[in-house]
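The complex appears here minus one protein chain, its other protein chains still in place.
We just call them A and B in the order they show up, numbering each chain from 1.
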Amino acid sequence: MTARHFGTLCLLPLLIFSLAFLALPLVRLVLSSAAGEAGWGIYLQMLQKPRYLSALAQTLAVSAAVTVVALAVSTTAGLYLARNRFRGRAILLSILTLPLAFPGVVVGFMIILLGGRQGLVNQITPGHLVFAYSTFGLFLGYLYFSIPRVLLTVMAAAEKIDPALEEAARSLGAPPSRVLWDVLLPALRPAMVAAGAIAFATAMGAFGTAFTLATDIDVLPMVIYTEFTLSANFAMASALSIALGLVTWSVLLIARSLSGGAVASGG
Amino acid sequence: MTLTLTCVAKTYGSGPRALHPTDLRIETGEILSLLGPSGCGKTTLLRLIAGLEEADPGAEIRFGDEDVTHLPVERRHIGMVFQSYALFPNMSVRDNIGYGLRMQRLPRAEIRSRVEEVIALCRLEPYADRAITALSGGQRQRVALARAFAPRPRIMLLDEPLSALDAALRLALRDELAALLRSFGTTVIFVTHDQDEALAISDRVAVMEAGQIRQIGTPEELYRAPRSPFVAEFVGHAMPLAGARRVGGLHLAGGILPLPAEAGPGPVYVRAEDLRLDPHGPLRACVDSVTFLGTHYRLGLSALTDQRLYALHHGQSAPRVGEAVTLSIAPEALICLPL
Partner (left out) sequence: MKLLTRYMPLAVTLLACAFLLVPTLQSVLAGITANYFRGLSSGLTLKWVGEVWGLYADSILLSIWLALACLAVTLLIGVPAAYALARAPGRLSRVLEEFISLPLAIPGLALALALLQLYGAQQGFRAHWSFILVGHVLYTLPFMVRAVQAVLAAIDLKTLEEGAASLGAPPWRRFVDIVVPNALPGILAGSLTVVTLSIGEFNLTWMLHTPLLKTLPVGLADSYASMRLEIASAYTLVFFVMIVPLLMAMQWATARAQRILS
């Protein structure tokens, strides 16, 4: 057996698996989106129905807000933790990366514990504040799982910045605020683009959190779920899935071309 | 701008002293290099002068009449060239060079004219609008120099500015750098571990070892009159001639070497280029190795002292390995160190 044959043999299981369980199902998904009464016109229908459009708009809005806030919080915290050494730093870092392995459902439960009817905020505030099931609750849930992902990417980039860059700016007379704007943030830009794209795509496709919170707003994944299970409208569920997948995939693709290949996973 | 350091020392955390208390005075327009092996404290000293590190209590650093000991780097008004150059990748060559001037909030027109001036001085015109990533190593070095010089700093500090370049380029840029630094006319402190660089560029060299300045002087002084074994060996690779002092001179394993009358009781050193093959010489040695290096041969010699010595031999042919040779050393070439 030659080396080339062996290489092909090594690749064979992967090829078979992804053909059977990725390529063919995706083709089937595309075909079934057109299998309804409307045919391919379903994509036009999707854009005409206010229910789908408003779901899309709300999903985009929440995801964009989460991306902005997660970037702000995680960049601040990430820069601080990457540039300072103090006692307790390791503990703070573990707390901030803890939710990495939490599935969306658990994150939803965390938000219920914070802002649900039996939640902490409701217990300690006199005004009986319940926000878990609102758009704000959903926003907090998405923020909960976005902070660790963004933080890790930003910190990895912050630790790679040549300390001499900052020293050079200071030797030329730059005060700390200028160092931040002229040196640190430009150096972090690719990582922030990458992390922001991941946060955005993850929030767009997040299902578990919305499912647990049983939110009163319609986000796209919940609409797809109800179309499929309750209305048995397979064609529309497929079409919406494809639209959602295209949005998240292209956001990651654009971000990668902007950041030079740093975008890896959507999680 | 004269620079005066008094009792400047540095200790990192609870570790050993990186720099022992040091006094140093550098005159206006002088180019001084700090020369020494890695870990000798030369970069620490440079960073203390820059204000990137804070000296241990009791130190005083004066730029001219001004005490800058407690000023942070951004207020010391120095120009620094970093080992990695630390050019801002998000700015063009022109913006990098103008950065220090922008920090001084000078009027735009003045910034522009001064940047152009420095660009012309450093012959960077063809690259002025390029991105940093589109420059070669040598060009980056010139941009780093131009950026540090543009705000007209009181003192220029250079941290191993040639070490990021490959050997051939380093040699070519060494003389160019020396010429540029002279044309700036500012006080320059230059850190290097390469003795050739230090000798070629500076007015005075401070040789450092283990957190201390061992000797300071002009390149010629250091080369011809080192005052300690370390300086003799580090500057110009002098080799010790270990033997007993008796009547007639220095008794080596390979013969008796006459010493000049004024030689003190300290150790005696010689450089490879001064150890000559001489059929009538007083010393005998055995040839261990012969390396042909183009302009000359490098001979490894044993049995002259108990350690292997080298001799440079200019000539059309060389002795063979295993041959016995006789050698001589001109009395004025001997380096007699104080005890």
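Annotations
We take it that contacts are C-beta pairs under 8 Å (C-beta built on N, C-alpha and C of every residue); 3 or more make two chains touch, one makes a residue touch a chain.
Predicted model only: the values in this text are computed from it and were never measured.
The chain we do not see here touches A in the full complex. Only one of A:60, A:114, A:185 or A:258 touches the chain withheld from this view, namely A:114.
Contact with the omitted chain, checked across A:32, A:45 or A:134, is made by A:32. Although one chain is not displayed, chain A still touches it through residues 1-3, 5-11, 13-15, 17-18, 21-26, 28-29, 32, 73-74, 76-77, 79-81, 92, 94-106, 108-114, 118, 120, 140, 143-144, 147-148, 176-177, 201, 204-208, 211-212, 221, 224-225, 228, 234, 237-238, 241-242, 244-245, 248-249, 252-253, 264-267.
What we mean here is this: only the chains that are shown with their structure count from here on.
Chain geometry summary: the mean Cα position of chain A and that of chain B are 54 Å apart. Here chain B touches chain A in the complex through residues 50, 52, 72-80, 82-84, 86-91, 99-100, 103-104, 147-148, 151, 157, going by the rule given at the top. For chain A in complex with chain B, the touching residues are 162, 164-165, 167-175, 178, 182-183, 186-187, 189.
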